[in-house]
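Only one structure is covered here, and it is reproduced in the block below.
Note that one protein chain of the assembly has been removed; the remaining protein chains are unaltered in position.
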Amino acid sequence: MNDAVLRIRDLKTCFDTRDGMVTAVDGVSLSLGRGECLGVVGESGSGKSVTFASVMGLVKKPGFIAKGSINFEGRELVGLDPKNYRKLRGKEIAMTMQDAQTALNPAYTVSNQIIEVLLAHDETLSGSRKAQRRQARQQALEMLQLVGIPSAETRLDDYPHQFSGGMRQRVMIAIALACKPKLLIADEPTTALDVTIQAQVLELIADIRDKLGMSVILITHDLGVVAEYCDNVVVMYAGQVVENGPTGAVIATPQHPYTQGLLRSIPRLSDLSRRIEPIKGTVPELIDLPDQCRFMDRCTRAQASCRDLIAMQDCGAGRQVRCIAPGLAGGSDV
Amino acid sequence: MSVGKFIERLLQLIPVLLGVSIIVFVMMLFTPGDPVAIMLGDQHVTEELENALRHDMGLDLPPHQRFFKFLSNALTLDFGLSYYHRQPVWDVIASRLPATIELSLAALVFALVVSIPLGVLAAVHKNSLLDRIATVTSLFGVSLPGFWFGILLIIFFAVNMHWLPVAGRAGFESEVAPITHLLLVDSLLRGRIDAFWDALRHLILPTITLGLPMASILTRVTRASMLDVLNRDYITFAEAKGLSKTKILIKHALKNALIPTVTVAAIETGSLLGGNMVVETVFGWPGLGRLVVESIFVRNYPLIQAAVLFYAVTYVMLNFFADILYTMLNPRVKL
Partner (left out) sequence: MTTVTHWTGDAGTAKSETLFQRNMKLFASNRLSIFFLFITLGFVFMAVAAPLIAPHDPSDADLFRRLLPPAWMEGGDWSFPLGCDALGRDILSRIIYGSRVSIFIGATVILVATTIGVLAGLAAGYLRGWVDIVISRLVDILLGFPYLIFAIALIAMTGPGLQNIVLALAYKEWVIPCRVVRGETLATSGVEYVEAARAMGASRSDIMLREILPNILSPVLVVSTVRMAHVIILEASLSFLGLGVQPPMASWGSMVADGRSFMLQEWWLSTFPGLAILLLVLSINVVSQGLRDAFDPRFHD
């Protein structure tokens, strides 16, 4: 694990709200190797977005990182001063957001929004301001071509609203990748898109990942996407990691009842007769949760000892699971 | 925005302007008293002369012909004679206009300069002491009756402290040869610092009185839209790009947040025109507003009608420019 690009240890991120302390992320640990694509799966409210907002240093008041460590390329990010954090963001760690329509500033052209990242970070730009702008504009054009915007030259000075949904998403990816980051955090990159365009965007990310040799974190609630594109997967539930491991193994033989439930709730073309079973119940409120299995109330296999503190345990082949009775009901029926 | 769309918008003004002139004309029809009798006052003349006058003024025509005459006259700024001033109505209005324009512009600048930073800071530091002060101040700002607030300012700053003049525009008026007729500008252009200072001192209190309600409204609008914008995804995305705080605030937040502010400001500039009747009366400001108020008491109806039409046309044009400005600032809106 020495070549890990990102290593999160026991991260705890809380929000001090009027109704009490909300622990959105509770003891999350994960690591990501160079060039690896890691899928992070969970329902909304599972803490997956807050985990990576913590990595980006973008947890807003009243939220704060209560404890834990985020190590990026050997550097500790928790407690990093804002100035150095800023130099990191957009340059070494980049992020794309769910919906490009709202993530792009409607008031500026796309070239403007790409160029500003380059001007903020790219040290290879030289000469006068004007010369720098010209070079940055050239790079912006190359980025738009890289993400596959047709006739990019003519579209540089268009506004975001003049692009179609899929093209906008590409523009956002171009902005995120402008400085050739080492790590891309893609937060629900396909949720806002039509099914046909989803695959194109994911292929694009995979393609660029190979070209630039960067690591990718794919935040999603769609296990199908993970199965297709990710080397490893982390399943989150109610602020905790409940299962992780190589994607193929986790999907073939899910150990945690929540992962099993997630898999059962996906419709399959290959087996239309199989009934889709939604997981009953909802994610618990994250205020003052007791130290017990958080999935207990929704679990069909809950037992008395689930009320104890449940830790992650190894279950072979680089896999871990947070369950005292893992594997039962196996993956055979999935 | 394309030229075609601009012209289309411009054409849409025509029915509104036409409607406005119809209303002013109808007001004129229902004005009490016979215009000829009012014009003649105490003079006794023969009936023939009176009829000749009536014919001259077009009063013997049927209403629709009178309206077209009124309209074509208005287009050439011919609003008849102000018997009270013994001058053409438009000349009287034009002579009072610079004072009103100067005061309105000053109030507009005051309102913008106060409200934009205050609204932005209040939003950025939401729930802070500054935010609360801004909220309470703007609440008072829209609740203060201008005529009373002006009097209080005069009592305190002019009468008690002797810091500023009690009323009037400036003592140097006749001494600075006019260029733009705006004293602040002319005195600077002529290099007359003393006159500039004098004009400025006369302007301060009326400007605050006139500009305060607008400043309050704009502070609220700016604060609300800034709060809205700061919660947008593109601000988070800009942060994720590693841009500096100032850059995010000024480039990404402010430009979008100011769209409603600028629009409301342009519309509220029209309200400044309405408010200057009161403020000019309180401060003895020799502008159009005071002229209108004076004209009511001497029943100078032609002047009132011309002024109402003038105010309305200006107001419609301001709203038109607010629209255009909104479109220019906001590339998403297609006309």
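We call the chains A and B, going by the order they appear; numbering starts again at 1 in every chain.
In this text, contacts are C-beta pairs under 8 Å (C-beta built on N, C-alpha and C of every residue); 3 or more make two chains touch, one makes a residue touch a chain.
Source: prediction; values computed, not measured.
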* Chains in view touching the one left out -> B
* Hey, which of B:M57, B:L121 or B:L144 is the one touching the hidden chain? -> B:L144
* Asked: Any idea which of B:V159, B:I179, B:I250 or B:M328 touches the chain not displayed?
  -> B:V159
* Structure fact -> Where B:L164, B:L189, B:V293 or B:L325 are the choices, the one touching the absent chain is B:V293
* subunit B, residues in touch with the chain not shown (by the definition above) -> 15-17, 19-20, 23-24, 27, 30-32, 139-140, 142-149, 151-152, 154-155, 159, 270-271, 273-275, 277-278, 281-282, 292-293, 295-297, 299, 301, 304-305, 307-308, 311-312, 315-316, 319
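In the analysis below, only the chains that are shown with their structure count from here on.
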* Centroid spacing, where centroids are CA-atom means, of subunit A and subunit B in whole angstrom -> 54
* In the complex, subunit B residues that touch subunit A -> 232-234, 236-244, 247, 251-252, 255-256, 329-332
* Residues of subunit A that touch subunit B when the two form their complex -> 56, 58, 86-91, 94-95, 97-99, 102-108, 116-117, 120-121, 159, 161, 172, 175-176
